[in-house]
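A single protein chain has been omitted; all remaining protein chains appear in their positions.
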Amino acid sequence: MDKGRVHNRPSLIERLQGFDRRWIFLAMALAVVGPLLRPCNLPFKASPMVKALYNTIDELEEGDVVYLSADLDPPATPELEPFFRAVVLHLKRKNVKIALGSTWYAAPPLIERWIRDVVEPQIARPGEDGYQGAPDRPYRKNEDYVWLGFREGKQAVINKLGSDLWGNYDGRAADGTPLDQIPFMKDKRQLDDFDLVILLSAGSPGAKEFVQQVQTRYNIPMVASVTSVMTTDLTPYYDAGQLLGLAGGMLASAEYEQLVGLPGLGTQGADVLNVGQIVVILAIVFGNVIYFASRRRRRFS
Amino acid sequence: MNLVKKQLPLLIGMAVGVLVLAEFYVPASWLDVTREELLTFAQILAAAAFVLGGVNLIQVNYPKIRRREEDWQYKVVLLAGAAIMFAVGFPWQDIGENPSPGQVTVVDGAAAASGGAALLRVEATRDNALVKVDGGSPQRAVVDGRPLELELQPGAHTIHVYMPAVGYGELRTELEVAAGQTAVARAELPMLWGPSGRVRTWLYNYVFFPCQATMFSLLAFFIASAAFRAFRARNTEAALLLGAAIIVLLGRAPIGRFIYDALPEITNWIIDVPNNAGRRAIMMGAALGGIVTGLRVILGLERSHLGSE
Partner (left out) sequence: MSAGGTRAAAWARRAAFLVAGGALIALAGAAAHNMAETALFAPSTWFYLLVIVTMGVALYVYIARIKKSPHDVFIRKIPGVDAIEEAVGRSTEMGRPVLYVTGVEETQNIQTVASLLILGHVAEMIAEYDTDIRVANAYPLTMVLAEEIVRQGYANAGRVDAHRPENVMFISSEQFAFAAGVNGLMVRERPATNIFLGRFFAESLMLAETGYVTKAIQIGGTAEITQLPFFVAACDYTILGEELYAVSAYLSREPNLLAQLKTTDLIKAAVIVLIAVGALVATFGESLGLGDFDLGTWLMP
């Protein structure tokens, strides 16, 4: 028997102060996986910025041409791919021509996959998967859409798009087709000639650089879909009227899916957002409980 | 030597900087043309920097491998990975004769076609090739080990033979057939190399994409643990920050409207008013700081980018 040693079991507060953050990681993992396996399907409403974006695109007419710049990489796909699918459906329903380009080197394989999966085939048929809207149609390369490719140069490229788009792409599409052989590109020499510029942006160079370099200078109508962390950075531009619409993050993509009537990855992700944000809030509350309890203990000890 | 290392770069920087700056204020067309050319130079230099980066990668890592420094094995992996991506990203098929994706020949005689129709026979070298006729639904080009045969109405048609996976040549052609004729589409569908090639696309989809996505998804866990650690109401400001964070977090998620109907509107107010005000102030300050630093570089007052004396 130990007579000289006193066993001091740490109190609950002391044990909580050494709380292993891997429990938080586990809670977050469950928060992400759970709603994907068992959707909660909580309803949500489109925000004013997303509605403004939708209305801007809805005002386009048949035969209009938009420039879509997809400046993103693989990590941004959960937030931006749902928006891309929804906006392309919206454009195809209106028979709007699309010119796609990018300033990010990691984007082309993604964009080429999206072109094969979303732009070229028909993606929405009334009655399928609960879709009730108007059907779209398959888009033909260099007749309904053109993939211009990627150009390195960041702000220099964006600057040049504003004044000489053809020069930027050496007068050719990514597959080598001369732009003067693509009917809807014949008079589209600079961004100003397009009816709308749509930006999918995951960072820099992206929406901010487009607004700073070309929107201000040439007064080009622009809308943007960005990752959620960039939303607050771009809100001032929306408030100033430099962006006609702004979708920030996965929830905004889900709202846009709802507006076009084709729920997809974004809508699934909205559930994950719900639960994930609750986990973060609970972590904050728990951290404060530990903090105040240990402060109280120190005061009274 | 100082002239070449210090004075000349400064002069070039000043001249180019002033030219590009002046173009914004001076509508003279020659300035516009000059700016366009300078932008093209910038694009070329940016692309060349990739080559420089590659060379530098070898310069930095190869000596460490040779000297067997700590973790030299990882540097072998690094250089091997870079070499593989370079090799598969090069369009090897463009060297010499470009392999043809195939061709379509029209011959008389369509024994299997019913009266008044023509026949299309697709002979694809790859079993899982697909065929689209006139933009219709895709069909397998090889059925039970035999080439696909389709009846066609006499007239003009478009044929598209392709692989479901990216990185192969495609046979895309228009043809005109009359009744009783057979169009034989011989699709070679060669595997391609280069930026849209098979191997590079595979490496992108199954190595690069998952690695990047995995690293980025770590942020979800780090945010939770950073929030647990950092958002403590130590004082009044911290408590305000904490309260705003909770309101915005809840308001941004669909569940916020269930907790309190006006929560999303309160969230939008927090983001649009106090957040925007602070953000604009920081943006303006940072922008002004950036402009003045840039001006110092253009005016030659800042020389640290030229290296030490």
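We call the chains A and B, going by the order they appear; numbering starts again at 1 in every chain.
Keep this in mind: a contact is a pair of C-beta atoms (placed from the backbone, for glycine too) under 8 Å apart; a residue touches a chain by one contact, two chains touch by 3 or more.
The structure displayed is predicted, hence computed values, not measured ones.
Novice: Among B:L38, B:V76, B:V106 or B:I223, which one touches the chain that has been omitted from the display?
Specialist: Of the listed residues, the one touching the omitted chain is B:I223.
Novice: Which residue among B:V26, B:A178 or B:L240 touches the omitted chain?
Specialist: Touches the omitted chain: B:V26.
Novice: Residue-wise, where is subunit A in contact with the chain that is not depicted?
Specialist: Against the missing chain, subunit A presents residues 75, 203-204, 229-230, 232-233.
Novice: Tell me which stretches of subunit B touch the chain missing from the display.
Specialist: 21, 24-28, 49, 52-53, 56-57, 60, 64, 69, 211-212, 215-216, 218-219, 222-223, 225-227, 229-231, 279, 282-286, 288-297, 299, 301-302, 304-305, 307-309
Methods note: only the chains that are shown with their structure count from here on.
Novice: Between subunit A and subunit B, what distance separates the C-alpha centroids? Give it in angstrom.
Specialist: About 15 Å separates the centre of subunit A from that of subunit B.
Novice: Taking the touch rule as given, give the residues of subunit A at its contact with subunit B in the complex, in rising order.
Specialist: Within the complex, subunit A contacts subunit B at residues 21, 24-25, 27-29, 32, 42-45, 47-48, 73-75, 77, 106, 108-109, 112-113, 116, 138, 140, 151-154, 156-157, 159-160, 163-164, 167-168, 228, 232-233, 235-236, 239, 251, 270, 273-274, 276-281, 283-284, 286-288, 291-292.
Novice: Which positions of subunit B touch subunit A when the two form their complex?
Specialist: 32, 35-36, 39-40, 42-43, 46-47, 50, 135, 166, 195-196, 200-201, 204-205, 208-209, 212-213, 215-217, 220-221, 223-225, 227-229, 231-234, 242, 245-246, 249-250, 252-255, 257-258, 264, 268, 271-272, 275-276, 279-280, 283
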